[in-house]
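Here's a structure for you.
Shown here: the complex without one of its protein chains, the others still in place.
Let's turn to subunit A:
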């Protein structure tokens, strides 16, 4: 990289163009109409970055006495006896091909309800790729242009890695490893291979802080001593801390966790970009890092919780014992599908409030059918989305889009909350805590201060729930269940909506 040849300045320029394409890719997501074009910018940027790297780093094979120089560039060594190593070229192309087949097949087959798991799995791959790149750079630093050969008075010549590069590598491998193991746990929780309940280890805060401190100290020590054991210890400890950080976090806090891991995967790419002096990687890393951080912030704000309290974990682990007894006895009304169909068909406006339960029951398609039937009856139908409904940011929007719900019928919390007072029927399907008025009134409630959808202001609330026994994720009872104008529809969400559709005919 130290050679300011025409080739390397062309490469630097190409990487910059790739970085700009990535900015445009995110910019496109400001509206659904421009978004496909944005995605294409992303693909163009990636193609530029990959082709530039392939062209400037053609694998070379040394013939005779010639040493392959930094980055495999022939001019770096001068002599004539180097030829293109076609076997390696084929291996690289095969590696890209294998990845393409697996990636495209997965992307085509995945169900939209499984999107959170897929994103978590993809994050883990970015993390692991970052770890592999950092390890490769540690094992062959000359190829990355981050070391000088040192020939000591006694002993073998070795590659001394630059001090700054050691910090960058250490941070890169640590963040990458945390992203990997954290995402694997998030994937297992989201995919149901592991219980959604938080797993609490005794003294976990002390353990976590000690491990984090050890990683940072080792990275600092790594600048003084580039022994292999330090590098591998950093890697192993980072895998461990990623695991330890995510296991105590419960299922419904996953939107924050997935966003946070998204952010980490970006910072890992940025750290490796510093090591390689590559502007495309640095720009992308910064974009992805800030994107994930902003999403985490939005999710935390929507739950009125601090980032620290989410990371500390354990929310919802303690069953609500205070006054659980008297709540069970409170009177509530049960309705049937026919009642619900009648009420909604007479309404002027129905607002549907979907939650994670809709995703679990796969009820989005039949819900859209119900909305179509209601529209035939002259009812105005809108959807109200709470930012943390579901298991990842925007989860509900994607499911509704999949079911062909036009996006201009779907509203965010702040845009629709004032409308509940003029709404005849609020139809809650698979959501609970996000409708709980205790968040506004009860200072002792664990969800106090969280912005909620004001469903209780509607003339009638229809609340689909599997049974009266279970409480929401936060472990608190919901007063909406016991209101005079609430009708509980106790059944599986999909089954209930199917019955309502039949009754609407």
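We take it that a contact is a pair of C-beta atoms (placed from the backbone, for glycine too) under 8 Å apart; a residue touches a chain by one contact, two chains touch by 3 or more; residues count from 1.
Everything that follows uses one rule, which is that contacts and distances are computed from a predicted model.
For the chain of the complex excluded from view, the name given in UniProt is "proton-translocating NAD(P)(+) transhydrogenase" [choices: "proton-translocating NAD(P)(+) transhydrogenase", "Fumarate reductase cytochrome b subunit", "Transketolase family protein" or "(2Fe-2S)-binding protein"]. Only one of A:278, A:417, A:436 or A:503 touches the chain withheld from this view, namely A:278. Contact with the chain that does not appear here is found for just one residue of A:338, A:376 or A:412, A:412. Residue A:18 is the one among A:18, A:230 or A:464 that touches the chain not shown. Across A:54, A:160 or A:468, the residue that sits in touch with the chain not pictured is A:54.
Although one chain is hidden here, its contacts on subunit A can still be listed: residues 1, 12, 15, 18-19, 22-23, 25-27, 29-33, 35-36, 38-39, 42-43, 45-46, 49-50, 53-54, 57-62, 68, 71-72, 85, 88, 91-92, 95-100, 102-104, 106-108, 110, 112, 115, 118-119, 122-123, 125-126, 128-130, 132-133, 135-137, 139-140, 142-144, 164, 258-259, 262, 265-266, 268-270, 272-292, 294-295, 298, 365, 369, 385, 387, 392-395, 397-398, 401-402, 404, 406-410, 412.
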